[in-house]
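With one protein chain withheld, the remaining protein chains of the complex are depicted in position.
Moving on to chain A:
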Amino acid sequence: MSLKVLVGCKRVIDYAVKIRVRPDKLGVVTDGVKHSMNPFDEIAIEEAVRLKEKKIAKEVIAVSCGPTQAQETIRTALAMGADRGIHVEIPAKEMEKLEPLHVSKILAKLVEKEGAQLLVVGKQAIDDDSNATAQMTAALLDWPQATFASKIEHKDGELTVVREIDGGLETIKVKVPAVVSADLRLNEPRYATLPNIMKAKKKKIDKMKPADLGVDTTPHFDVLNVSDPPARDAGIKVEDVDTLITKLKETGRI
């Protein structure tokens, strides 16, 4: 049995960039900031490509919702080994207000449209840390979900998934079709090399709008305030052990 796999990938601010809050306190600075694919989605793509290499999957489709630049993200996914891409175009201004529920609805529609049997996504994006898309898509499709996967095995239309849960591991079995969300230790994603990116330019990317899929992207909530985490107070240097002990006593640590 060969599966058609749909993989979601989000374009986010690069993990190595220092995030700055916008002066209007309603978001973060994104202009002129390096963006890349959400690291968890890289892991998801890698897993899908490995399923294809093991002949379990027959086609890997990379989906991204975002502005025009999201195409670069899809290109990276294609360079990593996905067969084709779908770009759901959302203007940069609306992208800020796009919620996991909207993405879930888009993904669910695309799964139905493409007839995919497996949806793999990263467990969360490193920009909004919502950790909701996989779960909500599973609910919308009425499919079983295997979240926080750290190991996936396929046998006779069933997936055995090892999940990372608080304080341990849980092994579950789900029937395909299913939704899987990738945790950090699922695999080590390959690097999209320059020759592969060049080759990926020949692969097809379909473009569509949320309205084409009948998905309404009106936001459900307003952002009231975005603020920096509290700054850490500067430390002090002490001369010797005695002063250290007095200082610690002063602050009530011992």
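The rule is short, and it goes like this: a residue touches a chain if its C-beta (ideal position, glycine included) is under 8 Å from a C-beta of that chain, and two chains touch if they have at least 3 such contacts; residues count from 1.
In this text, contacts and distances are computed from a predicted model.
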item	value
Protein name (UniProt record) of the chain left out of view, among "tRNA (guanine-N(7)-)-methyltransferase non-catalytic subunit", "LYR motif-containing protein 5", "SKP1-like protein" or "Geranylgeranyl transferase type-2 subunit alpha"	"LYR motif-containing protein 5"
Touch with the omitted chain, as defined above, among A:23, A:195 or A:252	A:195
Where the unshown chain meets chain A, residue by residue	15-16, 39-40, 123-124, 126, 129, 148, 150-151, 162, 164, 167-169, 183-185, 188-191, 193-195
